[in-house]
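Only one protein chain is missing from this complex, and each of the others stays in its spot.
Up next, chain A:
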Amino acid sequence: MMEKMIFGRYIPAESPLHRMDPRSKILLVFLFVCVVFIANNAITYGLLAVYTFLMVLSSKVPIRFILGGLRIVLWLVLFTLVLHLFFTKEGDVLFQWGSISIYEGGLKQGIFISVRFFLLILMTSLLTLTTTPIEITDGIEVLLDPLKKIKFPVHELALMMSISLRFIPTLMEETDKIMKAQTARGVEFSGGPIKDRVKAIIPLLIPLFIGSFKRAEELATAMEARGYRGGEGRTKYRQLRWGFVDTVMLLILAFVTAALVLFRS
């Protein structure tokens, strides 16, 4: 289950999308999310679908991998479609069977909304698939920089994200260790009635929490000892570089947007 989820997974590859600056990639996806709502007919939705498909191709992430990972989402999309088929009553009746009737409007709406939903999910997963989490963090920090003017703790937020990312594997290892230790003491984590299984979580969570607090304290001391005193006066080691691909990618999206505006009804 966990292995099949593709949200937040990074797939290393050599592709134009991988080479893009995280800032422009985040911007691109954000703009795409807005642009999607311009589409309102078959031509414009078709255009969006082609664009997204080309983006997926250029990412060099295997299509089968993406679709496999989005299986649950596909069910949701299908569900939206069915919902619209039955509940939107607009236009001519296309099909009638007993008390169930399907309208033209319902079919159109259903298809459009499912396609929109699907494309949005596809593009956002493309972002996480082609960008390492730390790059996303860096990108967000820079993009949110203007918010520092209104005292929004941008640097702290980015640091929190990167420390969380840094400690996820460590905590997973620790969870595993504690689980094994508790299993050896006779706690059963799998099997048994739900009530028992929930109970078994407690001897797992308590040592994990206590351990994390100790870690946090030590980490804070270590950070302070290394001269950390907030974002002020800090330089950055990681550098973001806006390249040719970034400009091209954004221009392409601009063209698509223009075309959408032109062809929408």
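Couple of notes before you dig in:
Keep in mind that, in the parts below, a contact is a pair of C-beta atoms (placed from the backbone, for glycine too) under 8 Å apart; a residue touches a chain by one contact, two chains touch by 3 or more; residues count from 1.
Heads up, the rule we're going with is that contacts and distances are computed from a predicted model.
This figure omits one chain of the complex; the name its UniProt record holds, of "Energy-coupling factor ABC transporter ATP-binding protein", "Transport permease protein", "Sulfite dehydrogenase" or "2-oxoglutarate ferredoxin oxidoreductase subunit beta", is "Energy-coupling factor ABC transporter ATP-binding protein".
Touch with the chain omitted from the figure is made, among A:76, A:134 or A:157, by A:134. Interface note for the absent chain: among A:165, A:208 or A:252, the touching residue is A:165. For chain A, the list of residues touching the undisplayed chain reads 133-134, 162-163, 165-166, 169-170, 173, 214-215, 218-219, 221-229, 233-239.
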